[in-house]
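Data first, discussion second: the structure below is written as structure tokens.
A protein chain is absent from this complex, but the other protein chains hold their places.
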Amino acid sequence: MMKDRIQLDKQGRLRHLLTIEGLRREMLVELLDTAESFAEVTERSVKKVPLLRGKTIVNLFFENSTRTRTTFELAAKRLSADVININATTSATSKGETLLDTLHTLEAMHCDMFVVRHPDSGAAHFIARHAASHVSVINAGDGRHAHPTQALLDMFTIRRHKHDFHPLIVAIVGDVLHSRVARSQIHALSTLGVQEIRVIAPRTLVPPEPASLGVHVYHDLERGLRNVDVVIMLRLQYERMQGALLPSEHEYYRLFGLTEERLACARDDVLVMHPGPINRGVEIASSVADGPHSLILQQVTHGTAVRMAVMSHAMRTGESS
Amino acid sequence: MMKDRIQLDKQGRLRHLLTIEGLRREMLVELLDTAESFAEVTERSVKKVPLLRGKTIVNLFFENSTRTRTTFELAAKRLSADVININATTSATSKGETLLDTLHTLEAMHCDMFVVRHPDSGAAHFIARHAASHVSVINAGDGRHAHPTQALLDMFTIRRHKHDFHPLIVAIVGDVLHSRVARSQIHALSTLGVQEIRVIAPRTLVPPEPASLGVHVYHDLERGLRNVDVVIMLRLQYERMQGALLPSEHEYYRLFGLTEERLACARDDVLVMHPGPINRGVEIASSVADGPHSLILQQVTHGTAVRMAVMSHAMRTGESS
Partner (left out) sequence: MMKDRIQLDKQGRLRHLLTIEGLRREMLVELLDTAESFAEVTERSVKKVPLLRGKTIVNLFFENSTRTRTTFELAAKRLSADVININATTSATSKGETLLDTLHTLEAMHCDMFVVRHPDSGAAHFIARHAASHVSVINAGDGRHAHPTQALLDMFTIRRHKHDFHPLIVAIVGDVLHSRVARSQIHALSTLGVQEIRVIAPRTLVPPEPASLGVHVYHDLERGLRNVDVVIMLRLQYERMQGALLPSEHEYYRLFGLTEERLACARDDVLVMHPGPINRGVEIASSVADGPHSLILQQVTHGTAVRMAVMSHAMRTGESS
């Protein structure tokens, strides 16, 4: 609940988006509803609205991610904001400046929003806690902690196809232990009231105390997929291979790779999702990634609309509070 | 002719610009005419038109080139498009994502145009062949294959000074074998109907089957320059020096460097051109590069106008088809 409070202003409106944890169902639904209207904008010939004209949004990336940076940059530009890209792995702090001095300097330049990507869990909260009152912070992924806009765009994609969350059985497959995406998805699915959340993973990659997260754990992919409405594949991080946590890539695919054959265990109208970038032939077969159940590219499309929604909500609050 | 077809929509209008080869004379003239109107825009105090407002253009560079990236970025911004720069040598694909997955991801973000630079010949065609129907691809140089906007801006520059292509003798000097610029220039000059195209190069750097390209080959610079109306110098790629293809830099200049003395072999009103960046004292003497016949900086100026023309043509087609 602490985490909830820092994200909202006194009127209970979104000021920062740091984590899905603690956000009320109504807030998530409101964000998804706003994203619907922006999804329509991004399909127009002129994909631009003047909503954030004269606002300055800083992409402050302490971890490289061209893909994520690009989606936030596009969302900001389509809202007519000015965007500054800062690759913080090579700058500022490299001169020995502290993180907080870097932040306060950007605030003093009258920047309005920081989109933060950071390798350390909790970095986005840390930044939000120290941010000036006129600044909004959006977490674009921090360590193993959270990636809330990814979870929101996944919920948006599910809602577009399934309409009602309550009857759904959703399986998340892969390295759930280290995944900020999975953590945010579990909180979102749980808040939106799906019937059941399953985690399908090798024993070494299951999060501790799954019961407290409200998830059911499976170590066998085929059994875990039975009756599933939505299957969310996680990206296998090659770094993990180095340690003893994972078998070889080949062995992983044999046990946990999503093939057409295995997908047949799920419901006929199952949705296949993946946050990307995908490793073809590692966590997912190409025929599934490109197949009729796959929503992987739709997720990307919805990502822009969802980020526009988050930005516009957080900024509006900033103005009137 | 296959190459022609992929560039045009069903109404025969430009959709992609991948190569000059196979484009009809009327198409080239239409692009040059449109560029004339944009040349006027870039000389105004407010160098901007709202033509591509709300469109997203991605500079997708798999090969570093600040200069080329900058001209396309300027052209796009002067058309009021939003521009995303992606240095693909350091991103996306470095995470193991395939080229096509990268492309489809950007398409799913509703990007409208890819400006592609790639070290492999044929990369732009490959991308265009797999592009979604709402996306235009502009080749900003692929391997040794083609650099069509460079050739168009050269034609624009020649036309501004010589008006009629038919009586012209044009010489291209240097490493024609490896030059994507030269290949595109030869196709453009030939389509626009110049009287004669000459290639002046060491024996090791002449393209195979020059007759099939319709060019006359010279190995002696002074003889090749006789009666020439336009001389186009190519940049010497230092990489070639490593192999046995080229003598030393000093020796090259002695044999193929364009000096004032040699330039006197050409017509009195000869035009000197170079795609840049120039190597002073290697392929061209400073006195010639900065002399009264040189159009090198005018080429740069025309480059923006020509790229605005190409972008606006390709986008317009995209909309209405």
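Quick notes on this structure:
The first chain written gets the first letter, and so on, giving A and B; residue counts start at 1 in each chain.
We adopt the following convention: a contact is a pair of C-beta atoms (placed from the backbone, for glycine too) under 8 Å apart; a residue touches a chain by one contact, two chains touch by 3 or more.
Fair warning: this is a prediction, and the values are worked out from it, not measured in the lab.
Screening B:Gly22, B:Pro247 or B:Gly276 against the full complex identifies B:Gly276 as the residue touching the chain left out.
Residue in contact with the omitted chain (choice from A:His110, A:Arg129, A:His161 or A:His250): A:His110.
Shown as candidates are A:Glu40, A:Asp101, A:Asp164 or A:Glu260; the residue that touches the absent chain is A:Asp101.
Summarising the interface, subunit A meets the missing chain with residues 53-56, 82, 84, 86-87, 90-92, 95-98, 101-102, 104-111, 319. Against the chain not displayed here, subunit B makes contact via residues 42-48, 64, 66-67, 70-71, 73-74, 77-78, 238, 276-280, 297-298, 300-301, 303-304.
The rule is simple: only the chains that are shown with their structure count from here on.
Each chain gets one centre point, the mean of its Cα atoms, and the points for subunit A and subunit B are 41 Å apart.
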